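Sharing a structure with you now.
And now, subunit A:
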Amino acid sequence: MGIGTYLALASVLFGIGAAGFLARRNMLIQLMSIELMLNAVNVLLLAFNRAYPGNHDGQVFAFFVIAVAAAEAAVGLAILIAYYRIKKTLDTDDATLLKY
Partner candidate 1 sequence: MSALMGLSPLLLLVAAGLAIMLVDAFTSERSELALVTAASLFVGAALAGAMLAGGDIAPAPDVVTRYLAVDELGLFFDIVICVGAGLSALLAGGYLREHGFERGEFYVLIIFTAFGAMVLARAVDLLSIFLGLETMSLGAYALVAYRRTSARAVEGAVKYFLLGSFAAAILLFGSALLYGATGHTDLAGIREVVAAGEADATLTILALVMLIAGLAFKVGAVPFHMWVPDAYEGAATPVTTFMSVGVKAAAVAVLLRVLVGAFGDPVSMGLYTGWTPVIMLMAIVTMVYGNLAALAQTSVKRMLAYSSIAHAGYILVGLAAVHEAGSFAVSSVLYYIAAYTVSNVLAFGSLILMGSKGKEAVSYDDLAGAGRRHPMAAFPFVIGVLSLLGMPPTAGFFGKYYVFSAAVSAGGPMIWVAVIGVLASAVGAYYYLKVIVYLFMREPEEDQPIAVPMQSIYVTVALVLAGYYVLKMGITPSRYLDWAASAASSLIG
Partner candidate 2 sequence: MTTQYLTWLLAIPALSALVVLLLPRSWETATKRFAIGAMLVEFIVSTRLILADYSEAGYRFVEHVTWVESFGISYKVGVDGISLWLVILTTLLSPIALYASWGSIKTRIKEYAFSFLLLELGMLGAFVALDLFLFYVFWELMLVPMYLIIGVWGGKDRVYAAVKFFLYTMVGSLLMLVAILYVVASYEKLAGHYTFDLQELSTLFLPAVPQYLLFSAFALAFAIKVPMFPFHTWLPDAHVQAPTGGSVILAAVLLKLGIYGFIRFAMPLFPVASQTLGPVLAGLGVVGIIYGAYAAWVQRDLKKLVAYSSVSHMGFILLGLFAMNRHGVSGAILQMINHGISTGALFLLVGVIYDRRHSRMLDDFGGLAKVMPWYTLFFLIITLSSIGLPGTNGFVGEFMILAGSFFSRTSIGFGSSWFVMTLLATTGVIFAAVYMLHAVLRIFWGKVVHPENESLPDLNRREVVSLLPLIVLVFWIGLYPKFFLDKMNPAVDSFISDFTIRYYEGRRTVEPHLTDLDELKLRLKGVRSLAMTESTGEDVQR
């Protein structure tokens, strides 16, 4: 398989994630969509690393992405919980206290 296939896969994953982020109203699912997008990035990084065998930058990068994604999820979930405590919902349509 050439690099184009990976590229396509990553793009599709990324697209699905983005579409999920835009389409779903539940914040938790939006968070998961973002994770999906990050994973698309990982795929891409790893695939590209194959094209440049001189170093391992891509793979290293992917590790970092995974780690940071975890941290991000932790903070994110904490915020979502705090939000849920107040509003008793995670629907984004209700999160319109701040507008205009």
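Regarding selection, all candidates are chains of the complex that A comes from, given by their letters.
Simple rule for what comes next: a contact is a pair of C-beta atoms (placed from the backbone, for glycine too) under 8 Å apart; a residue touches a chain by one contact, two chains touch by 3 or more; residues count from 1.
Given the structure is predicted, the values throughout are model-derived calculations rather than measurements.
Candidate 1 is the one that touches subunit A in this complex, out of the options 1 or 2.
On subunit A, the positions that touch candidate 1 within their shared complex are 3, 7, 10, 14, 17-18, 21, 27, 30-31, 34, 37-38, 40-41, 44-45, 47-48, 51-52, 54, 57-58, 60-61, 64-65, 68, 71-72, 75-76, 78-80, 82-83, 86-87, 92, 95, 97-100.
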